[in-house]
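All protein chains of the complex are present and in place, except for one that has been dropped.
Let's turn to chain A:
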Amino acid sequence: MDFQSHNNTSGNKFVCPSDRQLALRAKLRAGWSSSKTNEPLRPDEQAAIISVIRRNEEIETAERQRVGRLVERVEKIKQRAVEGGPNCCRLCGDTFGLLRSTRIICEDCKKSVCAKCSVDINIRYHTSDRTREIWLCRICSETREMWKKSGAWFFKGLPNYDAPSSTNSTPTHQSASGGAMSDVLLPPRGAQSCNNTPTRNVRVKKLTIHVDDSSSSEEDTNGGGGGGGDVVDGAISAVCAVAPLTTARTPNRNSFNADVSPPAATRMQREDSFRLRTFGSIRSFIDSGERKLSNSFFANRQSSRTESNQQDYDTISTASTVTSVNNRRESNCNYTRRSSVSSSWSISGESSSGNSANTSNHVPNHNQVNLHCRELLGWLEVAVSYRESVHSLDCVMVRARDLPAMDAAGLTDPYCKVNIVTPDGMTKYSRWLRTKTVHKTRNPEFNETLQFVGVEPEELGGSSLYVAIFDDDKYGHDYLGGAKISLSPVHNTNQYRISVPLGGEDRFSNEAEMSQEWPHGKILISLCYNTKRRALVVNVKQCINLIPMDNNGSSDPFVKLQLKPDSHKNKKYKTGVKWRTLNPIYREEFYFESSPHDLNKQTLYITVWDKDIGKSNDFLGSLVIGYNSKGERLQQWLDCIKLPDHFHEKWHCLSGEHPTH
């Protein structure tokens, strides 16, 4: 690493002042903003801090294991549950009736349980000393306990945990088994709190976690998340940011962890849990029912400008609509029931079907997706210099490290969008500058200079540089991470070089995202794997902003669909034609027979056409979504396989390219 350069020349060594001096200084001007000190940490200071971080590591490891055990406990109870439908006890299967057990409805899951299998608890009223009695089935009462004991109640989602080793024979990256489970099977936090945040905050009964919204001043928090290991991560980042390490290595976690005690296997697994902070909501424990993602793309975008960080909290609410789920036991496809928290199914990772040698790459690697909205999204190194003579700010996007993976192979195609944020919190330029895309890497070397002209010297003080990194893809650019870098240290003469951790979405990243143009419009698609009919259900909901093709400034759009490869029938479908509109609404459903296993190797081709009578139809746009998609598309595909019998809905951008296949 060569970012030493931003710091002082030899003369400026930090000398530890005597205790007395320090005490005096504290008396006089105190610690607050006495100085703009940016002295790098001395080696002994670094060592001290690192030793604390290591001590903490041990605690974190133990914590992850403890939480893993808590989760497993609930899972075991869930596994033993009979789930025989509304007329018998969810747990023991006893049927209800006049002479038989009385039916008790669990407060949380609203399922029927018998008295033996439930507990009553007293809940407090806040306004008075009264309490009220409620009944919970054993699963839900255990879940509440687990929610408390793990700290999930506070972080509004389960912290990372390591599955107990018994179920964890091969903690590898390759398959969705073992230790990585926790990350894989929990509803991805990204899906809940990023783009698909339900707009209406479905504040729900019972376990609603109360949010005080005194957050008006928090516009630029770095995404959500909390607890657990990220602290370590963050701290290490901070150490790196402050102190150019003597080890001269890339500022990633590994430079510290490399020689920390746990054996390689666990380390790998831990690496996962660091990287892949996904959060489950308590809802997923209580209610394995509907998890319909809201579809209001635009409303959502708007609201995210004002309450981007609050949404994180609001959306992690609990069971709202409790629809009884089909009895999954009846389905007998390639699923194995895992001790998964979300009580969803996981695909047995084996791909014995005689594919090419690199099959493993093709099995979607769940671990590496769902990465939005974690707090540590990698690193960005920039070098900024100002030329007063021409009032130009030259920003070199040097490189980024450890960006989130966006495709099944664990790669990303990143580029940066850059703007200046003025002291009053507005972007200075309406047009964002962007770098070229660096393909297929999570560690891009951009080395590209973006020049902002018309920057007055006095502007530098209060302004910052905002860099948002996106994944370049035909069907939508997924946000990878962003950073706001204060420009006050930038001076006329020398280059200011800094390495910063990337954070989650905020209103600037949203602005950068919205500045993208999608000339071909968007499409709303809802996917569901129906286990009864053993089919992928595709609901084509609507399109917006399609291109006008006809002389009247409009089009007559319809949508064609095909799933490939399709061993069954090679079925093709199309929707009806919507005449004279650029924003057609279809809401038509199509069934493609398939197995979850096959879906892991299939791709859905969606094309939009303008119906022309008498001549050939005009192509309007396309969307390809499947196992080898990226970002949000891949996410939706995997969600659909992971959580069958639920609709997973997302907006996608249409590409102007006809998919060649």
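Just so it is clear, a contact is a pair of C-beta atoms (placed from the backbone, for glycine too) under 8 Å apart; a residue touches a chain by one contact, two chains touch by 3 or more; residues count from 1.
Definition applied: contacts and distances are computed from a predicted model.
*Asks:* Report the protein name recorded by UniProt for the chain absent from the figure; options are "tRNA-guanine(15) transglycosylase-like domain-containing protein", "Ras-related protein Rab-3", "Mob1/phocein" or "Geranylgeranyl transferase type-2 subunit beta".
*Replies:* The chain we cannot see is, by its UniProt record, "Ras-related protein Rab-3".
*Asks:* Who touches the missing chain here, A:P501, A:G521, A:P596 or A:P644?
*Replies:* Among A:P501, A:G521, A:P596 or A:P644, only A:P501 touches the chain that is not shown.
*Asks:* Of the residues A:V82, A:I121 or A:V537, which one touches the chain left out of the display?
*Replies:* Of these options, the touching residue for the absent chain is A:I121.
*Asks:* Tell me which of A:E39, A:E459, A:D566 or A:E589 is the one touching the absent chain.
*Replies:* Spelled out, the listed residue whose C-beta touches the missing chain is A:E39.
*Asks:* One chain is left out of this view; which of A:A163, A:V455 or A:I485 touches it in the full complex?
*Replies:* A:I485
*Asks:* Tell me, which residues in chain A touch the chain that this view leaves out?
*Replies:* 19, 22-23, 25-35, 37-39, 41, 45, 48-49, 51-52, 55-56, 58-59, 62-63, 66, 121-127, 132, 144, 147-149, 151, 153-155, 203, 205-212, 214-218, 220-222, 225-228, 230-231, 234-235, 237-239, 241-242, 310, 313, 375, 423, 425, 462, 483-486, 500-501, 503
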